[in-house]
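Removed: one protein chain of the complex. Kept in place: all other protein chains.
Chains: A, B and C, in written order; residue numbering restarts at 1 for each.
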């Protein structure tokens, strides 16, 4: 009964390697529109919870980002589309000024979705004029930042829509499942050992990276081994059935408190039905696939699972060093699955990129020598370096070209609405 | 810049006197659609606050009411439009079963606004078939109840939309102001004296009334006098400037606590600007009209004002007895103003119906001998007879035919988002 | 194992009839000390919950009342004991000035219990000097008010200590049970019919009364009947077993919400144990006595019970008129039981005074013509005339001489820590 058209991501997928900055800019802009296309205006206006934002807000905020930080500064004669939009669509840039309260983003039925689409077109046209000019390195860097910023919001758009669709009783699918795709069995869990030593980690300055990925610096790493693939739903069911959610000594105290008060008995969106488990997904409510990576688990659950299994989570540096042994590719958004798929290659370190973000044991802190950039752009990453944990690798909802070996995603340890899973590690 | 078309209430206005039950039923159903017409689907899905509901929800809930209590019982062969709607659109009928949580009504982007319009059409068609039959008295009574129920929600639809539009930064108008309408001066405040005695009050059983308006019974009323019109904004400004919001001894303790914690400095939606006061309204943000009745005040404020002024609020019975001296007419929704208008007749008891609901000094309690009806319909009014105060008279948003001398509206004493004002009283 | 000495109320019990104002003043002052005597200084400093106050605070606040409203005005040359005490021990008199926040009364380990005892002695000495003088009528009236004020706090002292002792795991007894006292069977429930008519109610001005008991005025009362005794624990168990706490249609909506969110399954302090019910009391945790009146129930529960039983609660005026048919006596604090005792007389209207406060169906509102006194003393009762319900009759913890036919006690409908029960009524 779901009448949504499939979003045709494929057509708008930027082939990041070959495209110019201009090409990547407009491919990214187009992808946001394509991601919103299956959604009604109603779907786009509502905020599922405080942590989430409405689709329309994502579409407008990413546009405002270009307007505020690029067009107003670098495009002579640019007049803003609507001066009230800065108040509406500034996210958290204290330097820029007052803004609409985050928990009330879902009350913005005005400006309308159509006005936001017009806003996007207006800003895109101006961006077209801007990139026709000779660009200063600073403007180029800000365009690059704007592209990456919008890519982040593309992933959030999808996870926030999932949160919304999961909150109602109808459990609609964002996209109907592709009937041709069959999930297979998961490869057996194997281990890859890595030597210790002092390794340079962090971004080396070539190509785009967020400020929080640097400075590149040395880290001392002890010999370790890493699981060949992520923890699967089948393994998670063993954890549940083995008392994972009822044994306090497996848990961090803060995690146990929230698990009890919110009555967690499994990953987010999972419900028992007819003796099995269903989980709400972008393809609607579906039986949990035992072979697929567990997803929508918090750091607390990931940490408890690792303790229960007799292992631990890897540090972000272990992960980064190990990732150098595999190609920078995986089932991200462009793969079109919109869900985490089973790891199926035997004997290989795999699934490092795509499928699910992997919780690491590393608190999200500044690298040695990190300084936030001056001005509003400096509020991008640094001010969140507290109380969160680093996730690595990217997910089934991460746009193409938005995965890096040095990429540091971060969320609070209780948060579960992203495509978050885990990979086990151990001392060698 | 607001492109909304005026809702043409006039055309759909039921002339309640002359219309048959069938006529009134479909006029009421049509009016709901007309009230929603100026709103986008986005406007219709969002819930401004826990106390409010989305427009779409009002449209669907009133429809479900007919389906659940009438069509399923009295129309042979009726199949429900979508069995999931009962969960979505039951408001508070515990007898009927589980329901979507009230604070999450705004998350229901599905079913869509279009599906709800289809639902309305489907149910209207079935209602057409139903009323073509010979109706039992019980079915007739339930149709009457359904009409009145929907009328209540029409008023809520408007006050809830106002709450939504007031919550965002753009302050859109639900309808553009009619440029031809000029507000004049308010008539001077005069007093009408009424004799005391034992009076029969409450509904006498002729024509429709809610269960809470009966049983008709006797009340002892002491000689009193009543102000000729409602308290005006000009008078309220005197109260503000005379320390009304900073003098605790004027207030009930519960009221003072909430006024301090929520930082009340005037009626809801009022903001100071350029040395004057603006108030958000269904016509957008407008300068406060000194001659118009103050509106969007709580019981606490009304009570404090009366104390400050040296008077008191009338009891609901004083109001009811006094109302018998004036015609049952006033500027309700059909007048088309969508705001409270000044009382302009000198020397007369006026404004008893329409413009603003008038807080009374009466707690909302059952009349002697009141028994709730058995079954779900019995949950209509009785279970709220606690912690609320009675308001009388109707407002600028009350549908035609939905005012009665015996009508008992009720809200919690802190609530302000309705068109609520006050009229002063005194012992004679 | 409980080493508390019995409080010897008997010796300090004022025989209110025969005593002079002076005698009653000091008897009342002495009784407060006697009530605190079984408590350690530790017991006296802690606040069980926001609604309750520490014993020490009651002892100091009642003393401050005399100091602030009497000694400072009427005793020449009086110097306050400690000027900081006004901030510490003012309860809610906005007119008097800033005060220590109510929920933090339990943090006042300083001044110490001993300092408060010294304060009491200091103020008592000054009061002795004051009453040796010729007193103005205003001063006499304020002494009378101070006595009654302190009596109110004596009851609160006991209910607040019970709340404290119930909150810990040791469940200590405030006083050991008197082994000689045997509870018997309850008299069967009978009904007394009363004629309707217009009755003068409220205090007639003779002797002391609170301002909220007047003005005396006429009320129209319909023929009614009243149960001969309060509802018993045995009857309440039937209600529980008959689904009283699981049937939403029996309840007011606000009551049902709080009952669900707080998981009420019986009166406050009741716990199931060994197949029976235990209830914490001032005599420690004891088996629920089937014959005794149910106590520690909210208005919501009382109202639901009455509906379940097919009756209703009386109005406060029905109660008052009926009370004129029985002597003004009952098992109040002086009876020494410290708990509600069974009604044992067959065929009589009984238990109207003492044992338990009886919830009425009347919202706590001002009587016609009520005006609060000017100044701080005027904050005594009037500012609470909202959102509460009237209770009548007095309890096992009400001091001698503090019951009146016109006495209006009031609490919020969810509150349960007082000795609150109910008596059924019906239309005649």
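Brief remarks follow.
The rule is short, and it goes like this: a residue touches a chain if its C-beta (ideal position, glycine included) is under 8 Å from a C-beta of that chain, and two chains touch if they have at least 3 such contacts.
Just so you know, these numbers come straight off a predicted model, no measurement behind them.
The missing chain, though absent from the view, touches A, C when the full complex is examined. In the complete complex, the residue from C:112, C:192 or C:415 that touches the missing chain is C:112. Only one residue from C:77, C:137 or C:169 touches the chain missing from this view: C:169. By the touch rule set out above, subunit A reaches the unshown chain at residues 92, 94-95, 198, 217-220, 222, 248-249, 251-256, 299-300, 303, 361-363, 365-366, 368-369, 378-379, 383-387, 413, 427.
Counting over the whole complex, subunit C has residues 40-46, 48, 56, 84, 87-88, 100, 104, 106-113, 164-165, 167-170, 172 touching the chain that is not drawn.
We take it that only the chains that are shown with their structure count from here on.
Because contacts link the chains only in sequence, without closing, their graph is best described as a line. Comparing per-chain C-alpha centres with the mean over every protein C-alpha atom, the closest match is chain B. Look at the CA centroids: the one farthest from the centroid of subunit C belongs to A. If you average the CA atoms of subunit A and of subunit C, the two centres end up 59 Å from each other. In whole angstrom, the spacing between the mean C-alpha positions of subunit B and subunit C is 39. Multi-chain contact residues of subunit B, defined as those touching 2 or more other chains: none present.
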